[in-house]
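Structure incoming, see below.
A single protein chain has been omitted; all remaining protein chains appear in their positions.
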Amino acid sequence: MAKKKTPKLHLHIPVPAARPGDTPTFDHIPLSPAGQVLRPKIDTQEEQLRNFPYELIRVLDDAGQAVGPWVPKVSADFLRAGLRSMLKTRVFENRMFAAHRQGKTSFFIKSTGEEAISVAQSMALESDDMCFPTYRFSGWLIARDYPVIDMINQIFSNEKDPLKGRQLPTLYSARDYGFYSLSGNVGSRFGHAVGWAMASAYKNDHRIALGLIGEGTTAEGDFHEALTFASVYKAPVILAVTNNQWAISSFSGIAGAEQATFAAKALAYGIPGLRVDGNDFLAITAATRWAAERARNNLGPTLIEFVTYRASGHSTSDDPTKYRPADEAQHWPLGDPIERLKTHLIFQNEWSEEQHTKMEEELSASIRATQKEGEAVGTLGNSKPSVSEMFEGVFKEPDWRVIEQRREFGI
Amino acid sequence: MAKKKTPKLHLHIPVPAARPGDTPTFDHIPLSPAGQVLRPKIDTQEEQLRNFPYELIRVLDDAGQAVGPWVPKVSADFLRAGLRSMLKTRVFENRMFAAHRQGKTSFFIKSTGEEAISVAQSMALESDDMCFPTYRFSGWLIARDYPVIDMINQIFSNEKDPLKGRQLPTLYSARDYGFYSLSGNVGSRFGHAVGWAMASAYKNDHRIALGLIGEGTTAEGDFHEALTFASVYKAPVILAVTNNQWAISSFSGIAGAEQATFAAKALAYGIPGLRVDGNDFLAITAATRWAAERARNNLGPTLIEFVTYRASGHSTSDDPTKYRPADEAQHWPLGDPIERLKTHLIFQNEWSEEQHTKMEEELSASIRATQKEGEAVGTLGNSKPSVSEMFEGVFKEPDWRVIEQRREFGI
Amino acid sequence: MATMNMLQAINNALDVKLAEDPDVLVFGEDVGYFGGVFNATKGLQEKHGLTRCFDTPISEGGIIATAIGMGAYGLRPVPEIQFADYILPAFDQLVSEAARLRYRSNGEFWAPLTVRSPYGGGIFGGQTHSQSPEAIFAHITGLKTVIPSNPYDAKGLLIAAIEDDDPVIFLEPKRLYNGPFDGRHEEVVKTWAGHPNADVPAGNYTVPLGKAAIVRPGADVTVIAYGTMVHVAQAGIDDSGVDAELIDLRSIVPLDIDTIVASVRKTGRCVILHEASRFGGFGGELSALIQERCFYHLKSKIERVAGWDTAYPHAFEWDYFPGPARLSEALKRSMEA
Partner (left out) sequence: MATMNMLQAINNALDVKLAEDPDVLVFGEDVGYFGGVFNATKGLQEKHGLTRCFDTPISEGGIIATAIGMGAYGLRPVPEIQFADYILPAFDQLVSEAARLRYRSNGEFWAPLTVRSPYGGGIFGGQTHSQSPEAIFAHITGLKTVIPSNPYDAKGLLIAAIEDDDPVIFLEPKRLYNGPFDGRHEEVVKTWAGHPNADVPAGNYTVPLGKAAIVRPGADVTVIAYGTMVHVAQAGIDDSGVDAELIDLRSIVPLDIDTIVASVRKTGRCVILHEASRFGGFGGELSALIQERCFYHLKSKIERVAGWDTAYPHAFEWDYFPGPARLSEALKRSMEA
């Protein structure tokens, strides 16, 4: 063929709207006004749902009012419990973060600004459902009254660490609380949620699974494989992307956000994709309930993108001001989830600033006391489980190698 | 929360419309009438293209007429060349398949019914573009006049095998013909097409890449990773799914076809997704040109699903009547690509039955002669490259291990 | 008791477990209606139902991830990977997840999967239908790797693997599916009929993981093999005329170190045979373990006979394949030293 003249190609590398020193902006993030998005029936055909990934389901408006078809049926007690768990999560995480600075642990990771997702989902699902969390999901455990002391002992890797010193701090496992074992690898448990849900369906059980993944991690093959299996076998699972705008130092554009919303990935699998205000406790509750109802009624999986913002650094290992404007959080258009639920409750005359301050003080005191309790057992390096734990649990029964090596080690 | 009564879950396992003994049907495959789908400008916003994955771009109608906005500008010579290459591909493959039955090779794989895709794409792209093929793409080489004798020598693993006996038959490599090295693993080269295209863009070159994948293989993580990178970096690449309805014995529903078209997977990445009649030489040409023009103009990748039908078994290793009705091919609604282009040319008065018969005879004779030539060199086991070739090419320069092992082997 | 080839024995093991334990599920690419590309799961879907034995998407990572999730729920999944060469896309799932789940969760969750996969060469499968990846699994703490060499063991080991609460990689020597193959590829193909280990009991029985078999007692040199190579070893031993003791490892993790050490201490000589390429192969580990434990008993150096350090080349299959001749020479070298 004759060669036509075409322009020179060039390679596109996405860059975020603002770097340190720039003025932050989130104008590129499409928002919908609170209350605007319709709430379809759970058995609506996928064909009718194809616009949802491009909208944003919001319930709480700027005044703190709950508006529109997605307002969930919840009691004030329920909301106060949610508020309390979010606040407890924040207080707990802030203390542990500080404990890291004091050398009491090797590592810590916070979910600041994202507490609504873990807490609301924990409360929206049943106690025997199973959640396959990310490392930014301690709110799930807190909402279910998992003993904070056990988390602290794990974080301090001390003698009472429920994971026996084998795991990096924050990589909890809590089967009885519907919280699957975490690992340092991101993404590789997303498909476990699907397998677990398929098993439940196979056994004609009623339990469903929830899988979580960060927006950055949606780029892993695991994401696609999980969604493919979920879709093909109509697994009773909710698959959720927590889009907090950042991977470690990479903005969501490096994961494809310049081209599509993360909810739009549902379209590839012919399943509903909801895009939900991740800082809106009520919207999260409503969307999770909707997806759970679908799952429980054999209508298959739902993908939910929660639009939120990672208000802190990625972990104790990074300084976010090195790669984004220090004041970026203040420009985030969807506010803070705790503030928003608090405003709503106050607006409803179900809460007050005084009560809030009191609760905060009470939670601070309680977490402080629990931390002391953990410190009394020991912090990193000055207390640990029996070293024999290193050799346990490789297999159900130890084989000769670890038996010999224990001997070689002298225990 | 109080437990609501929900129905028992059950596990959905997709089953095809017909198994051996059943009456075949393809009613579940959405078709559009020829000529009906619009042809957007190449720089149309993705938002305006979101319906395309659910349509079917067709040019040739049942009468053999080329209709609608996607009719490509092509000469009769061009079409005759395409017809010839398709026919040559079919004749060649049928002979090699028979040669396998005669023990002349260990393995063979045909593209019967799918020849339009490889041939039309080969002709639509430039000679210095690079194609990352599947094993069902020999039409690409034939359309570019790659010496059939070299393919036959590769298939016979004989002394003149251009790949020196190292590869399974049909897993060609032909750099000078824009044909990337095949491997037995499915899917794992899809991302190479993206990397190659990114390299071309990085170098301000004008060359583009084409990646191919089977509909069954879209389930691999590789598929998602390739599309993610292509979308994020706006790589000048065409990514094509050949949806021939079957993986080996698994129907497309096992890859998600019950829920979505394969073209719809484009929506996950915010790139255009075209669904194209894969047995329509003109539609393939037009769609490939459209996508190529986008790529060359720095508008990024396009995903194309070619809807076709695998008329033969998967390879020499399976008997398709074991898992699908023996007469399923006859029910395929999109006909045979060779017949359809032939009918079109005849309709246009540019071809005749006589010419066709003559061409078929001529091609049969020529392939037969070339096969003889290959057989004169040798077939599997009775001629092979120097065994020293086994030890070559592990690294650019051999290290002591293969040098020692050669010695140990005695050569 | 019936005569079964290896495929039938494997099929039968799955059948027995599917019938006996509703928590056992069999799935993989083409394993459902079609019964697998090698027929290993033939008839199981029809007999046990669509949800007990079914096709999966072509996604090895997805298959294993799904299986792990099912295992965490409480099932005993038996996924098939169509060829061991295609286990690699699932490698992260196997290593980072299946192998580590019990340890990291302090026993709250575990992954009792049995990953069946045909492996090895000898069928002109070329580079990507012939590989033997056992060494990379052997290095992964938390994974067991089992490789049967005959129908009786195949069934008993497979049932043991399925009943085991740890993740097991179950590698099936595809060249042995239909008959014992001793590497003499020019000879007429043998079937399992008449082979002592082709008598397979009907019901549930297990061959314990981690127990090697002494296939042939001998005084002069120990030969260690597994899978296809057990038969090649027998042929090589016959050719050499050496009175070799042949050990079939049956599982490489857990490894029956006691049987190995006792034999080498007795014979003072050792040849290790495997089909995988030599460098970094499992033979290295065996050699190291043996010299660590039998240093003063060794009369000559431990020899390794293995595939060359190249890919598995289609046309040169029999040049690559470590056949009886190569073993026989190694045995002679070992005896002469």
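Labels for the chains are A, B and C, by order of writing; each one numbers its residues from 1.
As a convention for this text, a contact is a pair of C-beta atoms (placed from the backbone, for glycine too) under 8 Å apart; a residue touches a chain by one contact, two chains touch by 3 or more.
Just so it is clear, the structure is predicted and the values come from calculations on it, not from any experiment.
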Per the touch definition above, residue among B:E55, B:E93, B:E114 or B:D222 touching the missing chain: B:D222
Of C:Q127, C:N150, C:Q234 or C:T259, the residue in touch with the unshown chain: C:Q127
Selected from A:D318, A:E339 or A:E361 as touching the chain missing from the view: A:D318
Contacting the left-out chain in the complete assembly, out of A:R144, A:R166 or A:K234: A:R166
Absent-chain interface as seen on chain B, which is shown: 130, 132, 162-164, 166-167, 171, 173-175, 180-181, 183, 185, 188-200, 202-203, 209, 221-222, 225-226, 228-229, 232, 393-396, 399-400
Footprint left on chain A by the chain that the document does not show: 11, 13, 15, 19, 106-107, 157, 161, 164-169, 171, 183-188, 216-217, 219-222, 247-250, 254-256, 317-318, 322-323, 380, 384-385, 387, 389-391, 394, 401-402, 405, 409
Missing-partner contacts on chain C, residue numbers: 85, 88-89, 91-92, 95-96, 100, 103-104, 127-128, 135-136, 138-142, 253, 276-277, 279-289, 291-292, 295, 298, 300-304, 309-311, 337
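Here is the rule we go by: only the chains that are shown with their structure count from here on.
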Approximate Å spacing (C-alpha centroids) for the pair chain A, chain B: 41
Residues of chain A touching at least two other chains: 198, 200, 202-203, 221-222, 225, 228, 232
Multi-chain contact sites of chain C, meaning residues that touch two or more partners: 51, 56-57, 59, 61-62, 89
